[in-house]
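Quick one: this structure, given as C-alpha cells, is what I'll be asking you about.
Here the complex is missing one protein chain, while the rest keep their positions.
Right, subunit A next:
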Amino acid sequence: MSTPGPRSLAEALRLRDDASLAALLRARPDLITPVPSDLTQLATRAGTRASVVRALERLDRFALQTAEALAVASDPASYDELLGLMTGDEGDPKVTAALPRAVATLREQALVWGGEDRLRLVRTARELLAPSPQHPSPTGLGPTVQEATAGMSPGRIQEIVVTAGLASTHDSVSAVAALTGLFNDRGRMAALLAEAPAQSREVLERLVWGPPYGQVTAEPAAHLRHLLDRGLLLPTAPGTVVLPREVALHLRGGRAHRTTEPLPPAPEPTAVHRPQVVDATAAGQAYTALATVEELLKDWDEGGPAVLRAGGLSVRDLKRTAVALDVSEPVAAFWVELAYAAGLLASDGEADERYAATPAYDEWLEQPAAQRWARLAQTWLTATRTPGLVGGRDAKDRALSALGPGLDRSAAPEVRHRVLTLLAGLPEGAAPSPDSVLDRLRWERPLRGPQQDDDLRARLARWTLTEAELLGVTGRGALSGHGRALLGAPAPTGAAKKGGGREAAESGTATAGPSRPRVDDNGPGDKLPVHHTPVVVEPLSPPEQAVASAAAARLLAPLLPEPLDHVLLQADLTAVAPGPLQRPLADMLDVLADVESKGGATVYRFTPGSVRRALDAGRTASDLHAFLAAHSRTPVPQPLAYLIDDVARKHGHLRVGAASAYVRCDDDALLNEIMADKRAASLRLRRLAPTVLATQADPATLLDGLRAMGFAPAAESADGDVVITRPDAHRTPPRAAPEPVPDGPPTPDATLLTAAIRAIRAGDLASTTPRKQPPSATAPTGALPRTSSAETLATMQAAVLTGEALWIGYVNAEGAASQRVIAPIRVEGGFVTAYDHTADEVRTYPLHRVTGVAELADET
C-alpha cells in the first residue's frame, strides 16, 4: 500500500475492505448479477456503459455536478483542481464542506478511483459526461485547446501562438501546450483579453456559459478575427467556432458550473397541524378507504365489468364505477388498481372474461378494520402498478386503461417510499408543500439533460402525495402516526437524530462521508430536524415490512370508529346510522333500504322497492319488524311499519311458475284485472282456471311484465315454494396478487453480499496469485498449465500430503477451459476431491479433465 496508488479500477477495488465493497454492491446491485468471477471482472463490469449510466442516474445533484466537473478536469485530476472547478476562484465554504461527501459517494460507487492527488473518473463516465458537439455538457464547456486544435495545420497553430504573444516553437505539441499554459494563467490571460476590442469580449460573454459553439461567416468580422487569431475561439467545422474550455473557465472565474447545489433543498412545511388532528383525519380517510374498496367489490359482486381484449377496464366501465363510488375517475382508477394490487380482485378467466373479487377478498373482509387497512397500505407502498397513468397514453399512443397492461413503473415503490420518508423527516403534524418535496426529489435524483416539470418521478411524487391522503397514510398533508409506523420509521423525536442503528448504517451508505458535513451546524433549517444530507432509508424487506404494517395497524385500530349496533329511524322513512355499522346489521340494511348518503354516517331510505327486495331475499314482514325494533334506538315510526305491511301484503300475492310459466292467484278479480289490462297483451296470458293464468312467455319476462303493471308477483318453484332470489357474490378462482416489478436486480442482503465477495476474492486469488514456474518452464505465463497425466497425479498426491493449494487447468463437460485454485483432499478412482478456492466449496473433479497442474508460487 505504500505504492503511489492503484493503477487501475480493479486494483483500487482490491484495496477496498469488505464493508466498502458491500456498499458498492448495494448501491449498484446490477454488478453481482451474475456474481463476477473476480475483482477484475467486477471492475470491467463496473465500467460498462449500461452500468455506469444506471449509476450516474442515481446520483444526487451535487454528486452529479462533481462528476461533471471531473469530466472536464484533467485526467487524473487532483482534489484541489476539482475543488477549484466546483467553487471557482472565489471559493464557497458550503461547496468546500460538501465536496468530500460527493467525492466519497463517487468513490463508493466505483465511478471515481485513485488517490486524492490523482482522482480518476472511470472512462465510460468520462465519455458520457465530457462535452462533445453531439452531447453538450451540462457544464456548458467546450473542448480543450488540445482537442480543438487536433486537426489544425501546424502552420496555423504557429500563427496563433505568435499572435497570442508567445514564442514560436518547432512542433505543434509544444505550441499547443504553451497556448494551454497561457490560457490557464489568470494574469497573462487577463492581459490578453484586455487587448481585445469590447465587441470581441461581448462575443465571448455570450458563449461563456454555453452552449460554447457559434456560427461565423466565411469572412469573419474584425472582432471575431481578433479572437480567432489568438486561439480564443477555435474553428471546429467550416462556419462553426468553439470557445475552448480553458478560455471559458478563465471567464467563469474557474467555475465548472454556473451554480452548484451542495445542499439538498429542505421540504418546507406550509402548515403545522396538531398531531391528533392529523391522525384523526388520516384515520377517517383510512376508514373511507376500506368502505370504498368494499363498496367497489360489492358493486361488482353480481358480474363485474368485462375485461377488454387487450386487458384492462374499459373507459366506460371506469366512468360507471366512478359514478357508483361518487368519486372522480382518476380516484376510481386508484381504488380499482389498489384492490387489484392487493389481490382482492382479478379477472375470472372464463370465456366471457369479467373482473370479480377473489377468494382472498372474503378472507380480507373477515379481518379487523385496522388490519384490512394495513394490507391495503402495504400493497400500495410496494406496488409497481401506477394508477396515476390511467387515462394517459403509452409510447405507442395506446390508451392506458385501469387494470390493463403497461401500468407498471419500477420507480414507483422507491418514489413512494422516498416521499413518505421525507415527510417522516419533518416534525409531527407538519405538511410540506408538494413543490418543495418535488424540489428535494429532483435534487436527489436529477435528470441528466434539460429539466422538465412533469417527468415520471415528479408525477409519481405528486400521485404519491394525493394517494397517501386518499389512503389515510397522511392527514391534511402531514404523515400520520400509523403512516410513520408503516415506513418502519422511528418516532419523530428519534427521527430527528436518526439514531436507529439500522438507519444509521444505511445513511452511511449514501452519505459515507468520513466527515459529516459541517453545514449542518449553520444550515438555515438548523432548528428543524430536517436532513441536509440525503438520507436514503431503504425500503424494508418483506418480513420487516410485515412487522411495520402490523405496528401501523395497532396504532390505527383505536382511531377507527367502533361499529354501532343501532340506527335511528325517522318518520320520513329514513334510517340514519350515526357511524359505521356492525357487518350483519349493515348487510341487512343494504338489502332493506337504499343508501342515500355516505360518509361518517350512513343515511338509508326505505322505499317499496327496497322493502320488496328484502322480502324477495326471503325475509318475512314480521322478521323485518323485529329487526327494526331490535336495532332502532327510537320507536319504529308508523309510516314505516305501514310501508312494510303494505308491501308484504302485496308481496307474493301473485305467484309465477317457472316450468310452465303460469300466474295463479286466489283472488280471481285480480286475474280479471290482469287479463283486462292492455299491457298484459304482450305476455299472451291465458286463463287456466279462475285463479290460474298461464303463458308462453318465459317466467322472467312475465315477472317483469307484471311488475311493470304495478303488481308484486313472486316466483314459484316446481314444488310451489317461493323462489328466493338472493344474488350470490361472484368470485374468481384463487388468484395470486401481481408481483411488483422491480427495476434491476433486488438489493442483495447481507448473506448474498458476503458470499459474493468471498467468491470474487477467491476468484481474484486464483487469477492474481503469483505462481511457481513449473520446472520445465515450458508453459507461457497465463496459459493453462499443461502437464502429463502421470505428473498431474503425482503432484496431486503430493499436495494431499502437504495440504498445499494447486493451480489447475480444467476443461468441463462442455469443453470450456478454466483455471482453478484447489487444495486436494483425496485422490482416488480417477477423481480428485479438493477444496476449490475459486468456488469456495469442496468439489470433485475427474482427473482426465485436468489439463495440467502447477504449484502456486510461494507467497512473499
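The rule we apply is simple: contacts are C-beta pairs under 8 Å (C-beta built on N, C-alpha and C of every residue); 3 or more make two chains touch, one makes a residue touch a chain; residues count from 1.
Definition applied: contacts and distances are computed from a predicted model.
Trainee: Can you work out the missing subunit's protein name as recorded in UniProt? Choose among "ABC transporter permease subunit", "Small RNA 2'-O-methyltransferase", "Binding-protein-dependent transport systems inner membrane component" or "DNA 3'-5' helicase".
Mentor: Cross-referencing UniProt, the chain left out corresponds to "DNA 3'-5' helicase".
Trainee: Out of A:Pro543, A:Gly599 or A:Gly815, which residue would touch the omitted chain in the full complex?
Mentor: A:Gly599
Trainee: Among A:Asp117, A:Asp435 or A:Asp572, which one is in touch with the chain left out?
Mentor: A:Asp572
Trainee: Of the listed residues A:Leu224, A:Ala283 or A:Ala458, which contacts the missing chain in the full complex?
Mentor: Checking the options A:Leu224, A:Ala283 or A:Ala458, the one contacting the hidden chain is A:Ala283.
Trainee: Where the complex has a chain not shown, which of A:Glu673, A:Glu791 or A:Asp840 is the residue touching it?
Mentor: A:Glu673
Trainee: State which residues belonging to subunit A touch the missing partner chain.
Mentor: Touching the chain left out of view, subunit A contributes residues 277, 280-281, 283-285, 288, 326, 469, 475-477, 561, 568, 570-574, 576, 578-579, 597-601, 603, 634, 637-639, 642, 646, 650, 669-670, 672-674, 676-678, 709-710.
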